[in-house]
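Missing here is one protein chain; the remaining ones are kept as they sit in the complex.
Then we have chain A:
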Amino acid sequence: MAGGYDRAITVFSPDGHLFQVEYALEAVRKGTTTVGVKGKDCVVLAVERRATPKLQDPRTIRKILVVDDNIALTFAGLNADARVLVNKTRVECQSYRLNVEDAPTVDYVARFIARTQQKYTHRGGVRPFGISTLLGGFDSKGQPALFQTDPAGTYYAWKATAIGKNSKSVTDFLEKKYKEDLDEDAVRATVLTCLREALLVKPDATVKLALKGLLEVTEASGKNIEVVIIKESGITWMPDDTLEPLVKELDDTAEKIAKLKEQQ
């Protein structure tokens, strides 16, 4: 169908497609799933960690990258492209700090990444970056923000989203859950406290939502998942001994709900 229009990036097809960009999006769709959820005062990024071969050092496979003091990034797609793009972004953040004497907002960083990704769809002799990124951090008013960029160079702000393999099922789940959270709180009465205003989710609730989303499509084991919580005070990785029991707990819940449905 492409018929010769898919070779050079700077060539439009007759029906208005940039095929190289669309093929890059395909590469993204094959990448490991990653979920981002924005809470009241935090942003949670969770990522599926593919099983590392026995002889490989797992520390070299980092999928959640720190871009600046309070901004973390995760991606789906080509690992090497992510490394290069993140490096450019880190330099840009420092450049911004030097010139403006202030921390860059996550909005600014998202725009920079999107601008960079777009540049590579505009020139000859280069190919687009084969990654979509999820960026978590805070805006200029101190509110949490979650952004996504894609190989075309567009960027979107999200309340909760997922990219990579099976991202559709996760986003469907998140769409339902973001509304249903209210009902669930009333029923559960354990850790999650009630949310009254839209989008106000306590840190633990945000983490649980992100994890639950990820668990829809991944095996329920602490070894397969990496979670990062971004607050105004900084970025913290969830340690394995907190993550493992939490994963187990959330996994049980799914089964319990299934049982309840059966009984009905």
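Note that in this section a contact is a pair of C-beta atoms (placed from the backbone, for glycine too) under 8 Å apart; a residue touches a chain by one contact, two chains touch by 3 or more; residues count from 1.
As a working rule, contacts and distances are computed from a predicted model.
Asker: Going by UniProt, what is the name of the one chain that was not included in the view, given "Glutathione S-transferase", "AP-4 complex subunit epsilon", "Amidohydrolase-related domain-containing protein" or "Proteasome subunit beta"?
Answerer: Matching the unshown chain against "Glutathione S-transferase", "AP-4 complex subunit epsilon", "Amidohydrolase-related domain-containing protein" or "Proteasome subunit beta" yields "Proteasome subunit beta".
Asker: Give the residue, chosen from A:Asp57, A:Glu101 or A:Asp241, that touches the chain omitted from the document.
Answerer: In the full complex, the listed residue that touches the missing chain is A:Glu101.
Asker: Among A:Thr10, A:Ser140, A:Thr154 or A:Thr236, single out the residue that touches the unshown chain.
Answerer: A:Ser140
Asker: Please identify, in ascending order, the residues of chain A that touch the omitted chain?
Answerer: 99-102, 105, 108, 140
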